[in-house]
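Just one protein chain is left out here, and the rest sit where they should.
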Amino acid sequence: MTEIVFVLFAVVAVGGAIGVVVGRSPVASLLSMIATLASVAGIYVLFEAHFLAAIQVLVYAGAIMVLFLFVIMLLNLGHDYRADVKYGLWYLLSLVVVGLTAGALLQGFMGTGATGVRGDGAAAAAAIDAVVAEKGVVGAIADPLFTDYVVAFELTGLLLLVAIVAAVVLAKPRT
Amino acid sequence: MTGVGTAESAMTALAGVLSPSPSAPGSASGVAAQAAEQWEPLLPGLIVLLPLLGFVLNGILALWAAGHSSAAVRAGEEWNPFAGPSRPRTHTLPTLIGPGVMLLAFILALVNFAGMPADLHDPVIRTYWSWIATDTISVDAALQLDQLSMVMMLVVTGVGFLIHVFSVGYMKDDQGYPRYFAYLNLFVFFMLVLVLGSGYATMFVGWEGVGLCSYLLIGYWFSDRDKSDAGKKAFIVNRIGDVGFLLAMFLLFNNFGTLDFGPIFAGAEGQLAVGGTTVTAVTLLLMLGAAGKSAQVPLHVWLPDAMAGPTPVSALIHAATMVTAGVYMVARSSVLYALAPTSQAVVAGIGVLTALVAATIAMQQYDIKKVLAYSTVSQLGFMFLAAGVGAFTAAIFHLVTHAFFKALLFLGAGAVIHSMHHAAHHADGHLDEQDMRNMGGLGKFMPVTCVVMWIATLAIAGIWPFAGFFSKDEIIWYTAAWAGAGSNPFGTLYTVYWAVALATALMTAFYMTRLMVMTFHGANRTGAAGRSHIHEAPRVMTVPLIVLALLSVFGGWINVPDALQESFAGLFGVLPMSEWLHHWLEPVTHAAAQIQIAGFGEPAHAAPPGGGEVAWAMISTLAAAVTVAVAYRVVGTNKYVPAARDPGPAGVLRRAVYNKWYFDEVYDSLVVRPLLAASRWCWKVIDTVVIDGFVNLTGSFARLSGWTMSLFQTGQVNMYAFVLTLGVLCVLGAAVFLQ
Amino acid sequence: MTNLLTSLLYEDWVLHALIWLPAAGLTHVLVSSADRARHIAFAWSALVFVLSLGLWWSFSPGDGGFALESSTPWIESWGVSYALGIDGISIFMVLLTTFTSAIAILGSFEYIKTRRKAFYALMLLLQMGVVGVFLATDIFLFYVFFELTLVPMYFIVGIWGGERRIYAAVKFFLYTAVGSLLMLVAILYIYFSSGVDSFAYEAFLNAELTLREQIWLFAAFALAFGIKVPVFPLHTWLPDAHVEAPTPGSVVLAAVLLKMGTYGFMRFLLPFFPGAVQHPTVVMVMLILGVAGIVYAAWVAAVQPDAKKLVAYTSVAHMGFVVIGIFALTLNGLQGGMVVMISHGISTGALFLLLGMMYERRHTRLIEDFGGIGRAAPLFATAFVITALASIGLPGTSGFVGEFLALLGTFETHPVTAIVAATGVVFAAYYMLPMVQRVLFNKLDKPENRTFPDLSRREMVILGPLVALMIWIGVHPAPFLERMEPSVQVVLERVEGARPVPGTAGTPARED
Partner (left out) sequence: MLTQALLLSGALFVIGTLGVMVRRNAIIIFLCIELQLNAVNLAFVALSRYTGIEGQLFVFFVMTVAAAEAAVGLAIIISIFRHHETVNVDKFNFLKW
């Protein structure tokens, strides 16, 4: 059952991704992107990362993509698909490089795959599940976030603050 | 604090000079050491220190005076060296200090001379402080008094004093007066260090020091390009010789572990084989040094140019003292030379060749100082001939007499030039004040100068009973005597030397007479305008001339050969000091004489072809007299014209001689120009192209690679992504496929 | 004097003070106003110099090992410590550094007009670095200071230099960096391969190295120090750096920075790799390079139109004497090399100061733009002539003692080398005298030279001690020679393997 769901989500995700790249207009790309994000969120659920799945949908697919959409609309961007995609030799070259990269990744994953991962899969999964059972989905993430990784967390907060200020400053028209 | 340290060491040095610590003279025999202890020289350090003191005081005055004249220069005044004393007070003190310290030094030297016991066998050494001392070498700042250095000290301080006095008059109008005396005093200081130094290293200090003073004094009128060129040339050529001296010192040090005279001469016979490579190399290298300092072929080229200096300087440095330092050094190293017959033959050969070459050139010069310069070179050649044939006493003897009569000749020429200079000031158009073609008939105007110079001329020509007769005759005779010595391997060569020396002696008589005639006799060629300003030199200049003239007459009597004593040459036994110098120098030279006799056998006393010593003495003085007479007639009948109208000598040979056998030209094209070209090539090609080219190439390579990479930086995000991915691909590929 | 110093506990703090006082001065300069920067910098450097002078009395040669040693762990896990010490070799280098730094700062008062705070801060930083180089007895610390000197010099040339200053600064930096990076590799190789767990000097002395290793490591060290010296043919950065550097930069560069190279030869190269140093080919190569430097640099110097470049090339020639003196591996040679180092620092430093004065007055360095200066400025001319004579090694000046001993020492073991090198004596006259003549002598035919001002009082204060030192060392070098002798002897005996270095169990080279 899980495999079938996974394959479904995977197909949607890849299709969405391709849609982003070949989308005729920014809005089309954006919608494809939302599809991808949603299906990746679904896959998160399959990996028992419920909290992240929620965040993915709420923040990513919701907030950030809406922000993109606003910008696209604000700028009233385009219907100029021909000019938007670099065809010709460049496209071919990019395909070659990307294909080679894909091949290398494939080789890497197929060659080592899960067996290349250090650690005991079942034990780690069991440990996570135990923590989730004990503290709840949010608590399982929140606990290390506010203890071991609190400095990084705070720094991230600072980063966001800086980003907000920067965005305001940059986007504000010069008067 | 450093200043304190310097002052401290200066105080130590000063204290050392005033109360020196006596030290055992070398490792020589203890008996003689006792004899030496009996005699306590009087303040030998002060003799050396006095001229240095004069230098310091005059130097301060010179800087003070120069400050004033430079203010005038800055104010835009034209510099005229003979503008006369702008401030007479810059003259008073140097006049007192310069000759004053010399007089004191000379008196001290005389006192020491009087007190020196005749039987002093080992030199008295006074050590002041340890100069260069490491674990293996120890060079002391020490003075050594023995018979040889005593003679030299007397000549240097005595003749030096007279020339200082003469300078007071000669340099009267010069603005650099204090500077002149500062240099002159410094020169005497270094010269005394040279002759009194107790080892080769100490001697070398004086050796290079006098070279420095020579450089400064030749280029004394440094605003004149030619004059400062001449100074530079003198210094560089001298330094070529100095390299020889340095290397000789190194060789000696390697063999003896010391550079002091005492141990080296005492151990030389035991440690060095007769005619061995080491001793031959040492002596030849020393000869290179001597050739540089004493202007021997092929390093003689600087001395004629050195005439650019003030004439008293030429008299003191380039005739009487510094240039004879080479002879002194060879005589000092007599033991080493005696051990190296080959070197001796080379030294004598160089000497005789120099004598001949210089004499030929002197015969065709018009510049009065150039004639005297080449005459000096030639006479130095005689001294080296003497040293080369082992007649070290004769060499020193000729050195002494030459100091008298050549100083006299130069000072006389100085008086002439001084007078001509005034004439030139008033002459119509340019008048070369040193060109003899512009002179003639000066005897009428300058009788004293004329007479004393004739005395010097007769002395140098070797006419009995003047000083030069005895000394030159002794050299020529010794050459013949050693040529005929039983087992001299270079006997034939020595005979040739003897013949050439004899011929050269006659040439000397000729060119000196020519000089006298052209200058003082015949019709005057100065021109009417200038003629009225020719006058006799002031007394401050003529008195030293007269003193030197007396010395030129009687100076030779200190060493009348025994063989001649009872003949005409010794006034049939009247002269009391038969072979006095010979006996006086005996302690210094006898070791060499012993070695030489052991090697060559006794000198053949009747050796000169055709008779004994008396006969040859008569023949040579007669020949010289005849030459003087003939030259007087021949030159007197020549019609000379003033330099401005004279086309110069005609004929290939005459021109070659006039141009000094083209030595300068040959050096210029064989040494100077190639060296400059090589230097320029090194700079422009090796430094700039090869080395820097390589360096810049590496830099360019880095730049090129950077530029190539920067081509990817188009500013286009797509391109960046592409390159980035390419990089990722490389890393990933390497990680995946190359495991 | 000694009692006074002891009562001040002088020996406990002096070495640290010599390094950190310039740093304090640097801070002071940075917080002060630009107008007062030069006085403050001079005051600090003078203070350092006065403090360093006490070493002259407090240091006693002893057995030639380090005196006033102190060591504090710095990076313990690597075995790095802040270890200082002084011996008969470094004492003179330290004194030379403190002395010439103060003189150079005093000499820059009129020369430096822009960014004065930064300049004097960098000068003090440079002083700190150089003193550190000479005092460090920990290889890591030494390397840090060695590299530290690069930075201020780079900026001094690059900011206050002449027209081609950027080229010169970059060339100087890259040349030197190439060498010192290779040396770093060599240092790390010794550290890792020979199992020493410390960067202490003694630990490196004890490192066991095969002959083959020694030769390779020798090459790396020799390249680093050889570039600093500079040894022919690695010298081309020097003329450019000198020509472009401002006067005080040139003075410090010539007087002390070059000495770091030859000091490195004596301090590290010889004791660390005795096997390689005794290898005949290695010695031959170094001697040939030294002699080539003497003759070649003299030739090239002689045809330079730029007076400063000429003097820069003479530095190469002088340092050639040091190189042959060192690699002759005789006591006289090494001591002679030391004296040449001191003498060159003084005389060439003075020459650069004099050229700087000429430049301040006339804004040109071309020899042909001068002539007859002796008429207009007699005091200047006198100082110039004395300095030039000291530079070409006239007896009675410092140059002679050094060259004489170096040549003598070389002649003991390598006569042919010494013979060729001795011709450098002639070539010294060949390059120096024409320059002196064309600047000071000849006709005063250029109107702008007529108003050439003579030495000011400040300039006399600068040149006076230098001239006095030249003559002092020339006349009475014994205090210098006797202080350095035991330490030089230690180096020599280490090379000869006759005696282990005091306080350590020296290990002669293992043969392959």
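Here the chain labels run A, B and C in written order, and each chain numbers its own residues starting at 1.
Criterion: a residue touches a chain if its C-beta (ideal position, glycine included) is under 8 Å from a C-beta of that chain, and two chains touch if they have at least 3 such contacts.
On a predicted model such as this, the values are computed, not experimentally measured, just so you know.
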Any idea which chains on screen the missing one touches? A, B
Name, in rising order, the residues on subunit A that touch the hidden chain in the full complex. 2-3, 6, 10, 13-14, 17-18, 20-21, 23, 26, 29-30, 33, 36-37, 40, 43-44, 46-49, 51-52, 55-56, 59-60, 63-64, 67-68, 71-72, 74-75, 77-78, 83-86, 90-91, 94-95, 97-99, 101-102, 105-106, 109-110, 113-114, 117-121, 124-125, 127-128, 131, 140-141, 144-145, 149, 152, 156, 159-160, 162-164, 166-171, 173
Had the left-out chain been drawn, it would touch subunit B at residues 710, 713-718, 721-722, 725
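To be clear about the criterion, only the chains that are shown with their structure count from here on.
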Graph of touching chains, which shape: line, ring, star, complete, other? line
Find me the chain with the mean Cα position closest to the mean of all the protein Cα atoms on display. C
Measuring from the mean C-alpha position of subunit B to the mean C-alpha position of subunit C, what distance in angstrom results? 37
Approximately how many whole Å separate the CA-defined centres of subunit A and subunit B? 97
If we count contacts the way the header does, which residues on subunit C are in touch with subunit B in the complex? 50, 53, 56, 99, 170-171, 174-175, 233, 235-237, 296, 299-300, 302-304, 330-332, 335, 372, 374-379, 382, 389, 394-396, 400-401, 404-405, 407-408, 411-412, 415, 418-419, 422-423, 425-426, 428-430, 433-434, 437, 440-444, 450-454, 464-465, 468-469, 471-472, 475-479, 481-482, 485, 489
Would you mind writing out the residues of subunit B in touch with subunit A in their complex? 718, 722, 725-726, 728-729, 732-733, 735-737
Subunit B contacts subunit C in the complex at 1-3, 5-6, 9, 12-13, 62-63, 66-67, 69-70, 73-74, 76, 79, 129-137, 141, 201, 204-205, 207-209, 212, 215, 219, 222-225, 228-229, 231-232, 235-236, 239-240, 242-243, 246-247, 249-251, 253-254, 675-676, 678-680, 682-683, 686-687, 691-692, 695, 699
